[in-house]
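Left out: one protein chain. Kept in place: all the others.
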């Protein structure tokens, strides 16, 4: 099932590694297709991962195809897909700069045009919630905004996109935005962009950037 | 058209990735040749980019060759070429350390001989200007100095060279210079080089460094 | 002897390099098998290292097989294997973020769920002990806790696992955890997780994460 999509999902995981957003076994990407969600198997190191290892789940989390156990974060992904119908792909990482803000339970303000372009508004922080049940999903839904990217208190990040391509781009940019925010804050006091200007940049970017 | 130059432009984009000055789709390099400007297409990830994707524009921004939409920063590049006749190649990135200074709207003083060698004077910051029109180009022209490198307030950086080779070298060195400045400032108070000495180093470097 | 295990040990060393936990010649991995310990030879650069270079020692440190001199840290590894019977693999690195805490003789508190998942409790610091005898091993045993990872005062880190796979994962995660802790502390005051919650996460992770 879904051979091409599994390959694209595999490539997305490789991009997480390439951009150093994950380490060894951490992090995962999923994609929704029909009434199924395809996700990384649990605890497989990136250098051993294969496209055919990806696990196909139904919306209740039962394995429809795949020999391996799915990610322990599967319940989080499923809860988010059920509650956000326009989301088609979800990424979870502990990317270090974004996670530093998560450890402090601090949102990332819109300090840069890159932040405004991709996210439009500040990246919020959810309340603390433990892994393995729907608790993280619920905590994300409480705070999710237009950015469709949420810092998980004392944990890491969740980013969501309409497809794998958008989700991976947002995961990479969230870390870039977090790093630049971190660097600026350690040598000065950056001021957030005006809210209206951030909104305008977001709309310009989403109307004009990219092909078609 | 310009097959060799497109290959060189492609290689320059790969160097931006290699030196981690750009992430996934951000950043772009252009080159001027005759009355044309060749530039990266908009929003193509670096690992999908090909030399033949590069877009050839005339000086008014009309596409002369290429199937893809050019970078949303094309208006900025064109404005700068028109106003700075000795510039033959322009690079825009959000390289993290230099962008940290941009987020603070702080110039980078000449703390090091490497800075003096390559740029001669401090790297200035332009006023804030939004993407997509000539506004960024105008803001750059207001502050541009001998360094031919400008921090874009709350945004990123623009570097300019007589050709691709010089521009790419300046983009890489600007980030190195910004990183070293950042590191020094977080553990102490670095003092800028004397202005005359910086000028002397710049002249020595530009007369003696490299081949021929 | 132990051809397959030597290959796995070699691959573990390559992972230390890939994740930038070691530099050029520093760091080493060992594995216990029967009454033997296999370990990296002393001072061989990672890009010259070969699987067949690995040295097989008996529990008194005599070379059983191998033409090269074993790591100067061999006495430390042997002492730990003798005193911690459930340890099957040991890694020593100077990974930079974790070593920064070691230079300050400060433990790493459980700031994140990733820390709790993998280590359960804070990573302690041993007293200062010089290399080359059993002194480091003894200093580690004095403070070792459930984390089976110890910062060596003014030196680096030791992590221990039941096998190579677990040890390498812990070495990579210790540096990730240390980096995130470092970043959070330089822009704020992260609060450690509740002790009971950290324990619960550790137990959940060790019952549910990974395959089988």
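Chains here go by letter, A, B and C, matching the order in which they are written, and residues are numbered from 1 within each.
To be clear about the criterion, a contact is a pair of C-beta atoms (placed from the backbone, for glycine too) under 8 Å apart; a residue touches a chain by one contact, two chains touch by 3 or more.
Just so we're clear, the structure is a prediction, and the values are computed from it rather than from any experiment.
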Can you pull out the displayed chains that the omitted chain is in contact with?
B, C
Out of B:113, B:133 or B:146, only one touches the absent chain, namely B:113
Among listed residues C:11, C:82, C:185 or C:200, the absent chain is touched only by C:185
Taking the full complex into account, what residues of subunit C touch the chain not shown?
23-26, 41-45, 47, 68-69, 72, 94, 96-97, 99-104, 106, 130-132, 154-156, 182, 185-186
Need a quick check: the contact residues on subunit B for the chain that isn't drawn.
15, 19, 111-114, 117, 168-169, 172-173, 175-176, 179-181, 183-184, 186-190, 193, 197, 200-201, 204-205, 208-212
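Quick note on the criterion: only the chains that are shown with their structure count from here on.
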What kind of graph do the touching chains make: line, ring, star, complete, other?
line
Which integer distance in Å separates the CA centroid of subunit A from that of subunit B?
30
